[in-house]
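Take a look at the structure set out below.
Removed from the display is one protein chain of the complex; every other protein chain stays in position.
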Amino acid sequence: MSDHSEHHIVPKRVYFAVFATLIAMTWVTAWVSTVDLGRLNIFVALSIAIFKASLVILFFMHVKYGTKLTKMIVLAGLYWLILLLFIAMCDLWTRTWMGVPGR
Amino acid sequence: MITASPPVKETKNYLNNEKGIKSWLLTGDHKRIAILYLISVTAFFALGGVFASLIRLELATPAGDLLESNQYNKVFTMHGILMVFFFLIPSIPATLGNFLIPMMIGAKDLAFPKINLLSWYIYIVGGIFTLYVLLTGGVDTGWTFYTPFSTSYSNGYVIAAGLGIFINGFSSILTGLNFIVTIHRMRAPGLTWFRLPLFVWAHYATSAIMILGTPVVAVTLFLVVLERGFHIGFFDPAYGGDPVLFQHLFWFYSHPAVYIMILPSMGVISEVISTFSSKKPFGYTFIAFSSVAIAVFGFLVWGHHLFVAGQSIYAGLVFSVLSYIVAIPSAIKVFNWAATMYKGQVRLETPMLYALGFIGLFTVGGLTGIFLSSLGMDVHLTDTYFVVAHFHYVMVGGALLGYLAGIHFWWPKIFGRMYSSVWSKVSAALVFVGFNLTFFPQFLLGYMGMPRRYHVYPPEFQVFNVLSSAGASVLALGLILPAIYLTWSLKHGEIASANPWGATGLEWQTASPPITENFEVTPVVTTEAYDYSTQQEVVHVG
Partner (left out) sequence: MASHVVAHKPAEHEPVNTTLRHHFASDEQQKDAATIGMWVFLVTEIMFFGGLFLAYFAYRQAYPAAFASASGKTNLWLGAANTTVLICSSLTMALAVHAASLGKKTLLVIFLVLTLMLGGAFLGVKAYEYHDKWVHHEVPGAHFECEGCDDAGHAPLFFSLYFGMTGLHATHMLIGFVILVILIVKAQKGEFTTKWYTPVEMFGLYWHFVDIVWIFLFPLLYLIDRSHTGLK
């Protein structure tokens, strides 16, 4: 489990490329929000945010060059976050399905 | 027989190599920190026990003659908060886990000794907040802090209590963080994952729960504090807030929390059953994976606390099925422990007595949990004494008995002394009998309809309540005795050898008590776990 990847030094051009992408996507997400896509708006916004966050995690935080354990820990954290959000929202989404007053 | 030990020249060990209060309060030694925790955890347990006694005294009669309803609410709230957050959650991990995990993996200390000490100070600060609440008038919301009562209507010290638990949560988080890093990266050469003691597997799973769950209850209590302090309407229906959202957030942690309380105990039981059967745990791999499965599945069932709260019935169905499934890994463990004892050389020393008690009582507690997982049955049983009995069977009959088993098992290693075999067995018997007398009648009371958190009840429930209160006094005696004979053993107990029980495990290969660095030289592991073939004849016979 101790794969060694600690000595990799990320070249600066990678950082600048990621930076440019992040800035560009920020303005894209701001612009897209002004377009009425109905229920798709939130999906687009979240997708862009997830993409940006992935860039930060993989490159700025060096996870791409990190150990397997680091990657596992990141994935576990994201998985549990999704668990919390998704399962609880399932309750909220399905409360009105039965059509019973008060439910 | 208790004999005073002859004066012996003390070897240098972690207890005596540095003297003075500063060497304890500023220590980085995981073993000393474990003892700091042992003392504090015991103190909070005793305090929680005082509140339990008040509850049982009040409930001996149907009328509310000892306490008013408001006072009673504060008493059971304090009992819950102290027992859950300040005893059960830290008990085994912070005492036995802290002490043993580095030793079991052949390390000199945990990965982050300073953070370990910090976790204890955070625990104490959280405790001080809670004591403040206690001394200034208490909180009456129940340890579950349901909104909108806690946020808008309670007259108790909700903010201070919430803050106390919030702070205490960070102690838990730091402990879990330390364990995860340590177990991953500081194992001795040759110590692969499947050579680890099951105690370590149990704590690894526990630590994952601590890391993933505790922050959610932290932010939830934080929101309660904000709402109560600034009248912001997160959970206030007047602003469109949803009290059930609070319950989702609260139980997302608090259900996995019960697995934080039980997994370390199960780890202890695996060690004790194996040692006192002189046999490798049956189905080692199954037990190891079951620990992880319990941690993972434990996060998928929290909605079973919301069955009657207004949760969607479809969500209820899914949570019900998952709650049935989560029982399976625990059952696997029980079968494996039984199979371990089969054709083993069973010795009924005190730790083994507690372990056997655990198996029986935890099974009852676990099975009654299945009753509660059924949606229909839960409508009848929820908020009755059936639930109270269920969780006391798993928390006291399970977690506490595991803790006592562990304390009695590793006491010689931690302090270098043996305790009285007779008194410890008597206490174990008293605990078992007293516990069952206290809590079994509560299953019947709950089924008959007696609601929980009430200090008055109809006279037809009195017989069982009196039995329960009587049992509580026996249980109390059984729990007070260890405090006496264990303390006595520190000065007068027979000097313990390195391995008085004939156990396997790296912690038994080093002196009792250990030196500060744990091992003279770092061990290298070449054999599988629980290899009893190399054991010599057991030295200590009780």
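Residue numbering begins at 1 within each chain, and the chains themselves are lettered A and B in the order written.
Operating definition for what follows: a residue touches a chain if its C-beta (ideal position, glycine included) is under 8 Å from a C-beta of that chain, and two chains touch if they have at least 3 such contacts.
These numbers come from a predicted model, not from an experiment.
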Candidates B:Gly80, B:Pro93, B:Gly138 or B:Gly213 - the one touching the absent chain: B:Gly213
Chain A residues touching the omitted chain (full complex): 2, 4, 6, 9-10, 12, 15-16, 19, 22-23, 26-27, 29-30, 33-36, 41, 45-46, 48-49, 52-53, 56-57, 59-61, 66-67, 69-70, 73-74, 76-78, 80-81, 84-85, 88-89, 92-93
Touching residues on chain B - with respect to the absent chain: 106-113, 173, 176-178, 180-182, 184-186, 188-189, 195, 211-216, 218-220, 223, 226, 230-234, 239-242, 245, 248-249, 252, 504-506, 509, 519-527, 529, 531
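One rule holds for everything that comes next: only the chains that are shown with their structure count from here on.
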Between chain A and chain B, centroid-to-centroid distance (C-alpha), Å: 36
Residues of chain B that touch chain A when the two form their complex: 184-185, 208, 212, 216, 244-245, 248-249, 252, 299-300, 303, 306, 310-315, 318
Touching residues (chain side chain A, partner chain B) in the complex: 1-2, 69, 76-77, 80, 83-84, 87-88, 90-95, 97-98, 102-103
